[in-house]
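A single protein chain has been removed from this complex, and every other one stays in its place.
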Amino acid sequence: MFFKPGIIALFLSSFLISGMVLYASFSGALILRYWDIHSGSETQLRLERKTYLISTILGYAFVFQLFSFFLFIYTADTLHPFFTGAMCAVGSLNVNQWGFPLIMLKIITFLLAGLWLIINFTDNRGYDYPLIKAKYLLLLAMAPLILTEAVIQAKYFLGLNPEVITSCCGSLFTADTKGVPAEIISLPRPVMEIMFYGAMIGTLTLGGVFYRTGTMGYAFAAAVLLTLLVSIASFISFISIYFYELPTHHCPFCILQKEYGYIGYCLYLLLLVGGLAGMGAGLLMPFRQIPSLKETLPSMQRHLTLTSIISYLLFTGIATYQIIFSNLKM
Amino acid sequence: MIKAIDKQRYILDFTLSSLWRRKGKNLALVLVYTLVVFILGSVMFFTQALKNEAAVVLRGSPEIIVQKIVAGRHDLIPVSYGSRIGKIRGVNAVKARFWGYYYDPVAKANYTLMVPEDLPLKDQEIVVGAGISRVRRVFRGNSIVFRTYDGKPATFFLKGILSPESELLSSDLILISAPGFASLFGIPPDRATDLTVQVANKKEIPTIAAKIVDALPDTRAITREEILRTYDAVFDWRGGIMIAILAGAVLAFLIFAWDKAAGLSAEEKREIGILKAIGWETADVLQMKFWEGLVISLSSFFLGIILAYFHIFYASATLFEPVLKGWSVLYPHFNLTPFISGYQIAILFFITVIPYTVATIIPSWRAATIDPDAVMRT
Partner (left out) sequence: MIELQHLRKVFNAGWPNEYVAIHDLNLEIAAHQVTVLTGPSGSGKTTVLSLLGCMARPTAGRIMLGEREITSLPERFLTQIRRTTFGFIFQQFNLIRGITVLENVMLPAYPLGEPLGGLKKRALNLLDLLNLASKAAAKVEWLSGGEAQRTAIARALVNNPGVIIADEPTAHLDTGLSREFLDIMRDFKGQGKTILIASHDPMVHDSEIVDRVVRMRDGRIIDAGVF
């Protein structure tokens, strides 16, 4: 099982990324300790040169992290024919107890990696590296998560046993069992619909307000995060069935397969990008008053907000289109 | 925005001219890089193509194969078991299969003999695979002598040779009539090699397989899915082992890449110093190094993939032949169906371009942080 090329590639990349993050963390710790922008000493000059290296390393590391997230999902999907009972990635992930925690961790590190890249980009716009401490503190917080993810990924792949009979998404994502997915599916449809469209409209409105006036930034970011969760829940609850054209098929992973035109990647990408951009805009709020960023920060936040709004709008558009034009009429 | 694009264009322009100014070193790098991608790509394409062939072939294979097991080994199965199986609900048809192996001391090779379902053959007629034809130098109309189970010679006449397109599977195959098979191997009339079961509903296969083993405890029921999975696993495992072995080669390549990136000639150092002195900042030089890496990576990557594609699909993986041939005397000539997917390209990218990029980060940064002050003092 281990020798599938996709799995080898994922092991290699998580090994490389962990190495890069560890190295960057050690150097980052040094920077946190000795950094003094007003000094002209050789130590400071060396640290400034070092920070270019660390930014470059982490830039690459986090971009690879984003790629490997999608490679992982695709690989999990290709593994499903090997397990009895598995019809999609859900089956592969369910084979041992590490699968689902792993994918949760991967989503979290994906978002954190994106946020770090946003802060790094902003820091470079200020002439006195205003966010350098915040940046490296965040890095030190993320490092253990990334290392844990690498370890859990290893445990997951090494623990894949083809003898295990796993469950299909049909039995997991149904109202009859226990668990979070079941709770979501058992909620009455009109309630979910109102929650989804309400959350979307609210978020988009707040986004518009923030874009124009620069106020309600925190509210917008919070709304973005909330809507991300609501959208995933809504997908499981009622959007999915219109893509599958089957009132009992709620699985969030089957949509990643070929027969649905890989539309799942598009939808999830829109949600993740929208969520990331919106949260990024909110994350930058506390730094608006810093003198070196005063001029450039608001326009950055506007760009991020616009990206977020457009992504969420596209997601809603595609979902609504499918609901209206699907062969399934409820 | 336009400004950013223009800036990248300028830097890319300078990068290309600077790569060309040191073409010896860079061409050597591209050569080695391409070779690495070529080998890894060939292994991946080959493995996947074989898996695809197996899948295509197995599509026509029976849903369940029932074999009798005695003391853990495959034994001849009573044909009467077939009627017991036929009574199970969901079973469409049960057929007896006759096949076996014959060791030919003349060619020192093993042949697979099989009684075909739809090909009518006279008692002494056989059809052989291309590999056998080559090794024994026999052609249509010729005769070939085998030894029967009781040591007597039996002469068979070649009705034809199996088509070269099917060589991958049929190279060592002999199609023989039922009486011919019985006379050659001395199989009792009420026995067959195994039974094939045709099932109406695909979803029922595991259930029916379980029922068969229940009703006939001295048998095993092999489903088509199991065979497919086993083939898949074996190919993956073999392909994966090759990739793991090649890890050594990839590591050597990375050390080479690091060395090339770190070994700036005096002229290169001077150039970067000048750039920094006339107004390029560290980030701009890093950008240049990024483009350098990208140009080299992408050209090597795509060249390697194209060469691997041609190697596997148009040159029949000639370079792997000595490795694959192993004990086989009857090595088939084959042409694999071309297959390439985005997933394979992504994986190749992860195991070649990404490690290369990581190996060159620190050397690139060292180059980019050259002090312009030094230039002032020359």
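The letters A and B name the chains in turn, as written, and every chain counts its residues from 1.
In this text, contacts are C-beta pairs under 8 Å (C-beta built on N, C-alpha and C of every residue); 3 or more make two chains touch, one makes a residue touch a chain.
In this text the structure is predicted, and so the values were computed from the model without any measurement.
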Contact residue for the chain not shown (choose from B:Leu169, B:Ala233 or B:Ile274) = B:Ile274
Key: Hidden partner chain, touching residue among A:Leu45, A:Met104 or A:Leu229   = A:Leu45
Query = Of the listed residues B:Tyr10, B:Tyr101 or B:Tyr149, which contacts the missing chain in the full complex?
reply = B:Tyr10
Note = Logged for chain B, residues touching the omitted partner chain are 2-7, 10-11, 14, 17, 21, 267, 270-271, 274-275, 277-284, 372-373, 375-378
Task = Pick out the residues on chain A that sit against the missing chain.
result = 37-42, 45, 48, 124, 127-129
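In this section, only the chains that are shown with their structure count from here on.
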Ask   = Can you list the chain A residues touching chain B in their complex?
value = 1-6, 8-10, 12-13, 16, 20, 49, 52-53, 56-57, 60, 64, 67-68, 71, 74, 78, 81-82, 84, 124, 162
Inquiry  = Per the contact definition, I'd like the list of chain B residues that touch chain A in the complex.
reply    = 44, 47, 206, 228-229, 232-233, 236-237, 239-241, 243-244, 282-283, 286, 343-344, 346-347, 350-351, 354-355, 357-358, 361-362, 364-365, 368-369
